[in-house]
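Okay, handing you the structure first.
The complex is shown incomplete by one protein chain, all other protein chains being positioned as in the whole.
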Amino acid sequence: MRRADGPVARRTVAGVPLDGPVARWAVAGVLAAAAAYGLAAGLPAYWVFLAMSAVISGVLLQSLGVVAGQAGMVSLCQMAFAAIGAWTTAQLNVWGVPGGLYVWLPLAGLAAVPFGLLIGLPALRLRGVHLAIVTLGFAATVDVVMAANSFPGVSQGVVVGRPAGLTSDRQYFLLCCGVFALVAVALALVRRTRLGASWRALKESERATAAAGTSVPAAKLSAFAVSAFIAGVSGALLAGQLAMVVSRNFDPGQSLVAYAVAVMAGAHHAEGALVGGALGVLVSELLRRLGVPQQWANVVFAVGAVQAMTQGSGMSDGLRAALRARRARRSDARHADTGPGVSAAAGPEAPALAADGRRAALRIERVSVRYGQVVAVDDVGLTVLAGEVHGLVGPNGAGKSSLVDAISGFVPTGGGLVEVGGVAVAGARGGAAVHRRARAGLRRTFQQDRVPVGLSVREYLRFAARRALSDAELEEGLAGLVTAAPGDPIAALDVGARRLLEVAGTLLARPAIAVLDEPAAGLGHAESERLGAWLRRVPARYGAAVLLIEHDLDLVRAACTGVTVLDFGRVVAQGPPAEVFAEPRVLRAYLGEEPAA
Amino acid sequence: MIAMRARAVPLAVLLAFPLSVAGCGLSDEPPSASSGGAGNVIKVGGVSSLSGAVTFPDSSAAAKAVFDRVNEQGGVNGHKIEYVSADDKGDPAAAAQAARDVVTNQGVVALAGSASLLDCAVNAPFYQQSGIVSVQGTGVDPTCFESPAVSPVNTGPYLNMAINLYYASEVLKRDKVCMFLAILGNTNDAYGGAVKSWTALTGKKLTLDDRTVKPDSDPTPFVLRARREGCQAVLYNGTEPMAIAWMKVVKQQDVTGIDWLMTTAPYTEAVAKALGPDGDGMYANAEFEPFTEADSPALKDWRELMTAKNVPLTSFGQGGYLAATYFVDTLRTIKGPITRESVAAAFRALKPVQTPMTGTPYEFGQAARHFSNRAGKIVRLKDGAWHVVTPEWVRYPGTLG
Partner (left out) sequence: MFQGLVSGLAAGGTFAALGLLLTAMYRLTATVNLAVAATGVAGVYVMAALAGTGWPYWAAALAGVAAGALVSAGCGLVMTRWFAESGPQTRTAVSIAQLIGIIALAYIAFGDEPRVLPNPAAGRVATLAGVVVTQGAVVLLALAVVIGAGTSLLLTRTPLGLRLRAMAERPVTTELLGIGTRALTVTVWALAGALSSLVLLVVAPVRSSDILSLSMLIVPACAAALLGGLRRLAGALAGGLALGLLEGVLAGSAVVQQYRDVVPFAAILLILVWSRRREVWDASR
């Protein structure tokens, strides 16, 4: 946290500050390395072997952490990927490919990637239970094929050789630790990137991910590819550990148990994966020592997984939450909270409106949306000029949300035209994909809460903005809108705050046009008023025009310079709010539904 | 903070590399460092499938019975034998763990009487590396017959299959011989080797070679296929329950005129009892002197010992008994301390051992692979009881692989 750098006396070792994050990571890295070396040198040989098994299954669990933990796709075929990796290693060994395991490990991972992509492709259309069943079927199929064809070299008694420097179990254990650490660090790095954020965003909502300018197919396929790579590497490590592997090492039942353990331990964090791997080995060893049947281990994992699912989080999440709570308590004690207040939207600057010669930020013509026989939007045209905040109002069922879906690319425009900043994103011959429109400068928010809870405020804003943001920019983006520090997890925010955060992220992307779908839903009257004032200043602050869909007519009056009224899918009035809301047609259409306005 | 953390990451990566490099200084202690024989006890191990989908508990139980009797009679040169039997759950990871426990942790001097689906496949390289020998009671996976460190006392499914093929084509004189196999683990090539060897020996070819049966398959389509293709003799490698299901379907579908030749696995009292007269026409191949022959003089000692120690009378029990017996006899020849090295050396110098329970002598020696039990006796089910149809051993004249 930023607060850790506050003007507090620092503990130092030999002049090196111990408080900075860099130092903390360095210390953690050195400690981990020392611990691994100590274990390798100090443990009895048998326990080195057990520790090796634990670390290797930790690598496998990390692969599940990507696809299931982060991206939220149920994958019951990780062992199949591992089997492909092990198979590749055995084959490379039989061929005598130079470089030994150092070269075979990455090659084994790469060999599993095409299969990961193969399973990722159906995942573009199949999700949840369907995907679970398909991946289980894939696991069963790979098992059958592997069983029918012996692993290379097994029949000839050719064992997977270890290269010089890795021949002893102790050395090989260190290699496994090194690979685990590399995977963990690489995943931690990816976690910071937009790619990593896109995986976690995917878990929350595919629509919101695409609307933030991220390609959903790319995110899904990359998650499966990365996961398959890691699982393949773990299979190769296993082949090197045991020298000889058979198809039973990878049967589908193991994939199921791995999934349960991953859920229980929270494998999307490295420490969760390690704990999961260690549990697998320790429980089994403990049962063996106690003379209890080995099957009890699976009972333990089953109960643990169910328990984790009742909590909605694994062991690693619990650990991190506890740590965060402790750190927060400590920093609260020495740091008065100076988080931004809601009221920071001080002096209302007059929107810098250059009255004429303005370009259209958004222009739509002849847009129609049909669901079967029902015409939800009928031949609608609308223009939002740059620098304008434009309201789109209408009674429930008037077609507002369908129109927004059509503009943003979730449903076809029926041949209608959509132009963003003068560039056509949809026309007579179909339109661009959602994420391409978003990148072209058309951003939207959702009525439903679709902010990914797995991210922190900072991560989310960077993900939504699609660029690096300094802390100053972050604070500015949040100022006057959301009371949240950049380091806060989104899961800690209430739903109203999340919706406003979504608005902040959308605008930080500096789009040509931001389509905000009922951002004030759930806000109190005072907050709603403040939001109106804030929205009015958006064009000046962000250079973005706004299309505001709202029920709250007071908010529309406060924020908008122009307004369009929809009823039964058609435009019934357009113009400045004062004039439009005085029209009898509008009163009839609108007030019939909401007399309070 | 993000920028700062990002700088920390390469640091962590840098740390990961020395980690593996630094490991070069580490090496395993010599495997004999903790070798058994401490005090007055000789530790002997076994890795067997005692739980899981397919289990073989009788072999290690029989081996333990032999060792117990040796201990009651004063041990080997005054040393008692402690038998450490570990369970591999039929799971390769557990098998590897069990072997490390027995060999590294417990420091046994050798392994005897193991019976497992995958002990050899997973652990043979480790045994070889550790300089330890295994006198396998029941070797199932092909690696048992492919390793210099392992010599099983049993025939094994592949030679079993070859003997059956030989018996079907050369003794029963069937022209159309068919084979249905359930391929578990890495057994495909080994069965292929058996067929190839038989073809080379007799110049005959299989009418039908179907290796797609699975343990949970409904046998009906396979049995019907055998009838449709006009098979006269069918070889099948199903386990106990698979063989029962198979023969029940044969009866159900009224398939007659085909000889059904199975491996050793279904040669049990349970199969005879479950099938009753439905099993008429089913053959099996006994790897040892058929245990259902109550008054066979070759089995007198085995039968008495098993009965005394409450070990079920099965073919697997014969394997464990023989393995333990060979092992104890070899121990007695060792002069000086009994260590992993001296035991391994004694087995490498072992002269072939002939007992009336097997058709060919047991060998260990220096060979790179061991296939010493090369004979079987064919038994046949009639009215719910097993009957020996070849009082003489059917010795397989060819070689495998």
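The letters A and B name the chains in turn, as written, and every chain counts its residues from 1.
Everything that follows uses one rule, which is that contacts are C-beta pairs under 8 Å (C-beta built on N, C-alpha and C of every residue); 3 or more make two chains touch, one makes a residue touch a chain.
All figures in this text were calculated on a predicted structure; none of them were measured in a lab.
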Identified contact with the non-displayed chain, of A:T167, A:N298, A:S331 or A:T383: A:N298
Of B:K80, B:R211 or B:R369, the residue in touch with the unshown chain: B:R211
Of A:P106, A:P163, A:G253 or A:P395, the one touching the omitted chain in the full complex: A:G253
Selected residue (touches chain absent from view) among A:S57, A:S155, A:S401 or A:T506: A:S401
Chain B residues touching the omitted chain (full complex): 51-55, 210-212, 214-222, 224-225, 228, 239-242, 244-245, 248-249, 252-254, 270, 274
Where the unshown chain meets chain A, residue by residue: 74, 76, 121-122, 125-130, 132-134, 136-138, 140-141, 144-145, 148-149, 205-207, 252-253, 256-257, 259-260, 263, 293, 295-299, 301-303, 305-306, 309-310, 401, 405, 410, 448
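As a convention for this text, only the chains that are shown with their structure count from here on.
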Centre distance in Å when chain A and chain B are each reduced to the mean of their C-alpha atoms: 51
Contacting residues of chain A [partner chain B, same complex]: 1-2, 20-22, 24-26, 28-30, 32-33, 36-37, 40-41, 44-46, 49-50, 53, 144, 147-151, 154-157, 159, 165-171, 173-175, 177-178, 181-182, 185, 188-189, 192, 241-249, 281, 284-285, 288, 293-295, 458, 471, 487
Chain A partner contacts - residues on chain B that touch it in the complex: 1-2, 4-9, 11-13, 15-20, 22-24, 26-29, 51, 87, 89-94, 96-97, 100-101, 104-105, 117-118, 121-122, 124-126, 141-143, 146-147, 183-190, 193, 211-212, 214, 369
